[in-house]
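Only one protein chain is missing from this complex, and each of the others stays in its spot.
The letters A and B name the chains in turn, as written, and every chain counts its residues from 1.
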Amino acid sequence: MEASLRDELVRLFDTKLSRQMLLNLETCSRCGLCTPACHAYASMPLPKYAPAFRAEVVRRIYKRYFTALGRFAPVLGEAKPLTDAALEELREAAYSCTGCRRCMVYCPFGIDTQQIMSIAKLLLIGAEAAPEILSLLADVSISKGESIETFKEGFLQGIKRLETQVVARWKVEAGTTPIPTEVEGADMLYVALAGAHSIIPAAVVFNAARENWTLSFFEAVNFGAFVGDPGKTQLILDRIVREALRLGVKEVCICECGTAVRVAKQLSGTQPFRVVSLTEVHARYLREGRIRVKKLPGSHTYHDPCQIARNGGVYDEPRAILGRIVEDFREMSPDPKYNWCCGGGGGLVAMGEDTLDFRMRSSRVKADQIRESRADVVVTACENCHTQLENINAHYGLGKEVKFLSSLLADALVAP
Amino acid sequence: MATLNYLILVPMVYVAVAVFVCGTLWRVFRLLRSPRLATPLAIYPVKKPGWLYAAGDALLLPTVLRHNPLLWLALALFHLGLLALCIGHLELVADIRWLQIVPHAIFLGKGAVGLAMFVCLLYFLSRRMVSPTKELSVPEDFLLLVLLLLTVLFGAQMDWARNWYDYSTMSVDDYRAYLWSLVTGKPSIASVEGAGHSFMLVVHVFFANLLLLAFPFTKLMHAIFTFALNRIRRG
Partner (left out) sequence: MSAMEYAKELDLRNLPCPMPVVKISKGIKEVAVGQIVKAVTTDPGALTDFPAWAKTSGNQIVETQEASGEVRFFIKRLK
């Protein structure tokens, strides 16, 4: 590695050294309690998948450039300089971690492996060694935000085509637009994904609840967060914040996408609007009696998306919804805080086929957990989890059905 | 030999304490000087009051108890032993009146605390020798454990193996005289040299000095950082 690049990477590393990060880097006693917490380790017991080991890959470099002991007695902490081999280790550590933060529940100190991995991801970006597809996806999102006028027309045409499907499931009063866009002064801005499946059921439920809503031009998912680029993460989020401010909405509702929910909730800053997940909105409709539902047959279990539940606190709402719309609900994990990650987070699912083999091998414990739930339908509220669960279902021959919570709720709607 | 004893028992102690205090303050200062992220980084559900649960996490190690009860037992015993030994050493400073409750010959605990910690440390070492903790360990981890082991061993030895040596010549008052001379800045090792087991005190103090010197530069800082980090996890 050239000296200039190394200096640049050390500078990038330095930008990540917040108070929280220093604590994460300087506290670990390598007790190893986190080892069985990781689904990758639990599925494939190799030391490199132990959370503390992953963190140590970053920590070794931290010690070498930022600590006295690492500078003067590198051997004691196994401090290592930044080399091409070190970059390769960083890549493996960062992209075998889904950022589920289950290890944080085990750690006696509360060390945040996801935060530490964000350093690894940033260094990879600096060395132009980040997964190309994730960078591209982030750039596409930003490009859309920069020239929305160019793309607006196409989007509106696409939305128009969906309206018949929305009306087929829930009739709206004459004169009401089934999928409203650009409504200034709407109560709620709904931020979906590109796929029709993240728009139609949501629209059906909004219309049933007579919500004064409007659909965002942008997709909710934040690829900047997946690739670990703080600047791009903020740019992608800012498109949505600007749109919400322009329309003057009271709430921004994020679709079933774990990353999108967490990023929007935790990085939007203080705004005149609230950020909520679709699941929370749906639970509210049921609580306030704004929609009526029937109970659907069949046994159902719920997979808590890590970014929404353990890292976002939305535990009760999906259970409140399922309690009203299914006859037979079975918990997957005795304590949802300990739910296994699906194995698809952190950008792994977005990397598609390239990561499929690792995703399947590292999710053996998830497959076991789903099998043991003995439910026929696995429900979840995250696009990434859904894709990964479908893959697991096929790979392990579980014979389950994987459904979105929003779609199940739309199926359970009854006329007032 | 007398010079070496003096160097370890007087100047090295001062240097070690100075490095320990300044180094630790510097580490904490460096932390406070760095920018604070505004992002919430809690694990949910969040319980209130956060500081109380965080203190509970840091002091009672509930996550360890849940996932590895044997390790929890060893950690509890070891850290409580450490606390007891800190009190025991403070008690050796006779001028801290409120601590002088139980009259005793050599040292509170009679080496039993040291023995318990010794067993815990052997367990910690043995854990580090087997996979997967073995792969996680770095030389620093072994070095600190060995230092602790030696410090505790020679400290406790002064009590439980004293019958093997010329025990009667060094009593609690002699330790107190030495320690007080250090505290008051008029160092004298006269009271603790010349006994059959004086060398144990020298070795004990030597390794304890090394531990104090290592503290600000190693993972031993977890003793302080655990409170801050647990507070973040509790939201």
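As a convention for this text, a contact is a pair of C-beta atoms (placed from the backbone, for glycine too) under 8 Å apart; a residue touches a chain by one contact, two chains touch by 3 or more.
What you see is a predicted model; the values in this text were computed from it and never measured.
One chain is not displayed; in the complete assembly it touches the shown chains A.
Within the whole complex, the absent chain has one touching residue among A:59, A:324, A:386 or A:400, and that is A:386.
Interface note for the absent chain: among A:15, A:143 or A:176, the touching residue is A:143.
Across A:45, A:195 or A:397, the residue that sits in touch with the chain not pictured is A:195.
Among A:90, A:103 or A:221, only A:221 touches the chain that is left out of the view. Residue A:352 is the one among A:45, A:298, A:352 or A:397 that touches the chain not shown. For subunit A, the residues touching the absent chain in the complete assembly are 133, 136-137, 139-141, 143-144, 147, 150-152, 154-155, 157-159, 161-162, 192-199, 217, 219, 221, 223, 257, 350-353, 383, 386-387.
By our rule, only the chains that are shown with their structure count from here on.
Each chain gets a centre from the mean of its Cα atoms; for subunit A and subunit B, those two points are 43 Å apart.
Across the complex, subunit A is touched by residues 27, 30-32, 34-46, 57-58, 61, 63-64, 67-68, 71, 127, 131-133, 135-141, 143, 217-219, 221-222, 225-226, 228-230, 232-234 of subunit B.
Across the complex, subunit B is touched by residues 17-24, 26-33, 35-37, 41, 45, 47, 50, 52-53, 56, 67-69, 75-78, 101, 104-112, 115, 266-267, 269, 309-313, 315, 337 of subunit A.
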